[in-house]
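Apart from one protein chain that is not included, each protein chain of the complex appears where it belongs.
Labels run A and B following the written order; every chain starts at residue 1.
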Amino acid sequence: MNRTPEEMVREIEILSGQRIADCYQCGCCSAGCPIGTAMEPPPSKAIRLLQLGRVEELLESEGIWLCASCLVCGTRCPRGVDYARIAEACRLLVLRTKRSVVDPDVVVPADLEDVPQQAFIASFRKFSV
Amino acid sequence: MRLLYYPGCTLYSKAQNLDRCGRKTAERLGVTLDELPSWNCCGAIFNTGSDDLAGQVGPVRVLAKASQLGDKLVTLCAACYNVLKRARARLDAPGNKLERQRIVEFLDEKMERDVKVVHYLEVLKQDIGWEAIRSRVVMPLHNLKVASYYGCLMVRPREVLDFDDPDNPMVMDELVATLGGEPVRFEFKTECCGGYLVVNRREVAEGCSMRVVDNARNWGAELIVTTCPLCQYNLEIAQKRGRAEAQIVPVLYFTQLLGLALGLPQKDLGFEDNKLDPVGFLKEKGLL
Partner (left out) sequence: MKRVGVFICHCGINIAGVVKVPELKERVKNIDGVVSCVDYVYCCSDPGQKLIRDTIKAEKLEGVVVACCSPSLHEATFRKACEEAGLNRYLCEIANIREQCSWVTADRDAATSKAEGIIATIVEKVRHNQPLERVRVPMVKRCLVVGAGIAGIQAALDVANAGYEVVLVEKEPSIGGHMAQLSETFPTLDCSQCILTPRTVEAGRHPKIKLLTYSEVVDISGFVGNFRVKIRQKPRYVDIEKCTGCGICLEKCPVRVDAVFDRNLTRRRAIYRLFPQAVPNKVVIDADSCRQLQGKKCGVCAKVCPADAIRYDDQERFIDEEVGAIVLATGYELFDLSRLGYYGGGAVPDVIDGLAFERILSASGPFGGEVRRPSDGKVPKRVVFVQCAGSRDSTQGVPYCSKICCMYTAKHALLYKHRVHDGEAIVCYIDVRTPGKGFEEFYRRATDEGVKYLRGKVSKIFRQGDKVIVWAADTLAGKKIEIEADLVVLATAVVPNPAGVALARKLKVALDSNGFQTEAHPKLKPVETLTAGFFLAGCGQGPKDIPETVAQASAAAAKVLSMFGTTELFHEPVVAEVDEEVCVGCGNCQRTCAYEAVKVDPQRGKAVVQTAMCEGCGACAVSCPSGAINLKNWTKEALGRMVDVWR
């Protein structure tokens, strides 16, 4: 990615339909995220990184691949910022460089045989190219 | 009453018990669910990227096909409900005229009319009514303490889904009460089970699911009912892997519970597909 951080943030804003500057860093999203401490950076911190132009850092983090799209963050946000859409926009930026994070060819160990296919479809839609 | 019905891919295979019980209980209650002919997968999760038009094609095609046959489409799966309703809203959003045009032009199927997407729970409450259901209960649930788990896809995003009270939905609880059970108030009704993270980050999904189960158990639940195949799977598998038998809380689809109460034969209830066998528990409670 040879774009400037400002350009990338702008693209994330367009893809997600959210304004990064709207966030006043209250932390409610991080407080309510069911993934909890397993997500690093948590939602408010992720937005902070974008506000500071530290885009590469966020795109290389693990946190954006741990979002389950449950939408509690956006629902509770007093400013109406939907972090789930922002995380998805960040993931799209990575996926569109042809980099899958969940590889369909690799993923099926035996104990996943019973997993309902909606889970696979959803996982590949969110995490694969 | 005949209603157009969209099963979705998972109900055809891994969640046949949810589907079968849904159709048969509907029949018992005077509703025929007519399956939408040659339907396609809705996509299982809604894509939110603003330029992601390809992801909208699947659900919009379902709506277009449905629109040629009626103005209401019933789903049993919470994920399908979520995706179809959001696809509809996105298509109709005032700022999305260009996007709508491109998708509509791309599709062969024409959108004949507005299609309202409803969940079977809404049909039970509004079209059939609790009184009618209560009068057909042959196996009341003997005040079984049941926690109704809605999950996140049924209630969020709030403005688009407009389903019940997003902080404390009660429609499934009302169904439990109608069937003679005791709905258990617990605090994780709409917390995420971990969803599709079970594919690549199983332990994270297990953590989420266990919190839901533990909270329900903490509040005295003897049974949990779900409305989504993925929630059902996650809640069951997390317990199967991580809990001693004595502490396990069985998990059923709400249609299985409804079928049980309405007197469907055991072979139709599909307990063999449950990861946590509920038969022993139900016999103990005098319900089988």
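Methods note: contacts are C-beta pairs under 8 Å (C-beta built on N, C-alpha and C of every residue); 3 or more make two chains touch, one makes a residue touch a chain.
None of these values were measured; they are calculated from a predicted model.
Checked against the full complex, the one of B:Ser13, B:Asn143, B:Asn218 or B:Gln247 touching the unshown chain is B:Asn218.
When the full complex is taken into account, the listed residue touching the unshown chain is A:Ser44, out of A:Gln18, A:Ser44 or A:Ser69. For chain B, the residues in touch with the chain missing from this view are 165, 167-168, 187-188, 215, 218.
Across the interface with the omitted chain, chain A contributes residues 24-33, 36-37, 41-42, 44-45, 72, 76-80.
The working rule: only the chains that are shown with their structure count from here on.
For the pair chain A and chain B, the distance between C-alpha centroids works out to 25 Å. Put simply, chain B touches chain A in their complex at residues 8-10, 13-15, 41, 43-52, 55, 77, 79, 152, 156-158, 166, 191-192, 194-201, 204-205, 207-208, 211, 229-230, 233, 237, 275.
On chain A, the positions that touch chain B within their shared complex are 14-17, 34-36, 38, 65-66, 68-72, 74-75, 84-85, 88-89, 92, 101-102, 107, 112, 114-123, 125-127.
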